[in-house]
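Notes for the one structure printed next.
A single protein chain has been omitted from the complex, and every remaining protein chain is retained in its original position.
The first chain written gets the first letter, and so on, giving A and B; residue counts start at 1 in each chain.
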Amino acid sequence: MTENQPGSDDGVPSRRQFLTALGGTAFAAAGYGYGTEPSGSVAVDSVTGSSAHPASGEHIEALTAIATAVYPSAVSITPSFIESRVFGRVEPEPGHFDKLVTAIEAVDDHAKARFGGRITDISAGRRRQVLQSMGVTTVHPTADGTTAEQVRFYLVGDLLYVLFTSPMGGKLLGVDNPPGHPGGREAYKQGPEGGEP
Amino acid sequence: MLAAVVGLLIVEIATRTGISMAYIGGVFVAAAVLISPVAPLGGVAGLIIHDVFHGIIGYWTVSTTVWILSFAWVIVWLTNGHSSGQKRQGLKSMLRMAPAYAAVILIGGINATAFAAWLVMVLGAQRFYTAAIGFLPGVVAAVGLSVFGLVAIGIIERLGKHIGRADTRGHTLIESEVPGRKPSKESTGVMAVGVLVIGAGWLFGVSVLDVFVHDLGLYPTANEFSAFVTGFLGRGSPIAPVVTTALLGVYKYGELAVVLSAPVAIAALFGWHTYHDQMLLSTAHGIGSICTRASDD
């Protein structure tokens, strides 16, 4: 221990600290229990505890309206689904929810400007036109791109992520317990008729 | 004032019915050709009033305004200075003029679209190519409406002559500025072709480049992209290094090239405008020395 200098190594934020700058501290005491109850039920909320997200009721209504345009009509969703699944999950990266809210506002403003009303007030078909006319449907989802690319990344991407990791989305894919959903260990054993093989 | 009110009404109806603003812009530009060169100003005023009134001024306001005004301006620019006080000469003449006007409007639309798409991109709203795609239907609308209008006017004029009514219409581009007329018919034609080439190169070249730049963004680093290209081309082929270098150039500098496209294109347009006569002369001289006979006429 020759260079045993006292002193701290703080002041150099680590990459992971950067990745988890928001929200991470709330879990410091959680140990490695990961916050999942052994019951097999949905347990995300117990680890997230995320009551503080930047979305207002209007944002959630707007996002729900956009979801009805993005999702196939067979999927019926409610604002509470959007709030719990989108804003209730662990924020994937710091600032993600803020960017999502900005994207929601961009779409809503565009609807007001060029489609005669708020995104919640126009039809699902018209909502799709809003996204198309913003250039969202022909770009890659890019986190730091143009407004359209960010709408694709944050807004459309989040909607699709929560859809395909929910049993509702699983139905579209023919998967009862889709990856990302803690739906227990029965579905993988069941045969096509729902029974054991 | 009246034009602004009409413009506001049209914009309001369009937004409520979800009609793309590109089409409405096309209508305003056609109005410049058919009614008055200042007609688009009224339309633009209506658009701005609409967006201010609804509290939704955004990049869409700025870029659509710029697109309409630059579209109309290029048309005026290309047709200006060649006014011969020519009066409309009936259906036959109108039918002859229509293709020339269609060409001029198309040239205006291409240049204005490139400029407005660039602006949308610089404002951080959309990619160049998606913005361009958004405006292009408006160019088609402007050309279509104008040609349709010219033909319609020709028919009305003809009918009017038949029943002996005097013309009471205002001053329009058609009666004041007929493109491609003497005294410098060749020079104007060449001028227009030059503007078309520059505008088309700008719009389509940069669109394609932007699509590539956008897609190459899939590779987080130049090394990874280089590895992909090398993997596809292999190392053995003699053209591989050239293609790899070119693609890496696009990867590294494509974004910058898209951003710089507007200043470069605008400089080229003005350069061509100012010097095309001299360029033409030197080129004609060159061609003349090669060709013994330019024409059989």
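Note that in this section a residue touches a chain if its C-beta (ideal position, glycine included) is under 8 Å from a C-beta of that chain, and two chains touch if they have at least 3 such contacts.
Here is the rule we use: contacts and distances are computed from a predicted model.
The complex includes a chain that is not drawn, and of the options "GMC family oxidoreductase", "Family 5 extracellular solute-binding protein", "MoxR family ATPase" or "PA-phosphatase-like phosphoesterase" the UniProt name matching it is "GMC family oxidoreductase".
Here one chain is not drawn; of A:54, A:95 or A:179, the residue touching it is A:179. Contact between chain A and the unshown chain involves residues 1-12, 14-17, 19-20, 23-24, 26-28, 30-41, 43-44, 47-48, 69-74, 89-93, 124-125, 128, 131-132, 136-141, 143, 152-153, 156-157, 160-161, 164-165, 170-185, 187-192, 197.
Note that in this section only the chains that are shown with their structure count from here on.
Between chain A and chain B the centroid-to-centroid distance comes to 41 Å (mean Cα coordinates, whole Å).
Residues of chain A that touch chain B in their complex: 109-110, 112-117, 122, 126, 129, 133-135, 138-140, 142, 145-149.
Per the touch definition, chain B reaches chain A in the complex via residues 15-18, 20-21, 51, 54, 56, 58-61, 121, 124-127, 129-131, 133-134, 214-215, 217-218.
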